[in-house]
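All protein chains but one are shown in place.
On to chain A.
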């Protein structure tokens, strides 16, 4: 009996002890590994390549954070998550940072115990239909069956859009993004609806990509960004400024290739970014050369975009809204100083 009591006390103490948890950045440094939640399979964004190595746009963002904190872009453990499970995984501490195709919304920022740390990809929701159906506009989708991923803003936007247009439709929802694409491909639905980046990525993996077209309408704003837990401001800053450093590097013309030469640049902005003078590392809890590690090992924003989803990738997406603010887009980094 006494041993049972001891057990109970031990369990109770274990529960209490777990409430005192340390800052995320210390945990990551202690483990020597960043745990990053990403999409399970979205071409161009997060997908294991032939050698089983994770590649993609959001994957590169995680690598950038690892480079900033640990000095090594390879020290990342990727946890593939369905949209349905991603926020719970972040809330519960299973992952350090969420780099998913997750849309930044007010309710997610305020009611889930998480914070979005910026926008790495400006997107919008669209529709993909079969060419043979001869549909040219979303207004022609009356009575259609639409495949969507559960637990996304896609589901909510659809309901809003079709209600406001008084168009009847039925949704067919799955938790897993791959099941959704499969259901569309096999004809269970007439329409596949998701963020246009995801639509393009999905089409690339279909057996007959040419059979489907993306309709011109975008029915929503989908700013996709990384998210961290609330209440850890230091870690929030790391997530936010890693992204801004990449954008600022593109703006200043610093790339992974010319970075060593750039260190001797006369431009004070470049010198500050690269930690040559008045570095930005100390107050954030990192070394002054962390931006150098990010740019050298992963690249600037433009390089990451082109390599994964842009002109150097099979997806061939336009920069569009994701071009820099001075090149017709809206990607803009606050001053690094």
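Definition applied: contacts are C-beta pairs under 8 Å (C-beta built on N, C-alpha and C of every residue); 3 or more make two chains touch, one makes a residue touch a chain; residues count from 1.
Everything that follows uses one rule, which is that contacts and distances are computed from a predicted model.
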- Note on the structure: Among "Electron transfer flavoprotein subunit beta", "Amino acid ABC transporter permease", "Proton-translocating NADH-quinone oxidoreductase, chain L" or "Cytochrome c domain-containing protein", the omitted chain is listed in UniProt as "Amino acid ABC transporter permease"
- Option touching the unshown chain, where A:144, A:192 or A:284 are the choices: A:144
- Note on the structure: Contact with the hidden chain, among A:63, A:100, A:203 or A:229, goes to A:229
- Message: Please identify which residue in A:179, A:276 or A:323 touches the non-displayed chain.
- Response: A:179
- Taking the full complex into account, find the residue in A:31, A:131 or A:170 that is in contact with the omitted chain. A:170
- Note on the structure: Missing-chain contacts on chain A, rising order, are 1, 4-5, 8, 11-12, 15-16, 18-19, 83-85, 87-88, 91-93, 108, 111-114, 133, 141-145, 150-151, 155-156, 158-160, 163, 169-175, 179, 183, 186-188, 190, 229-231
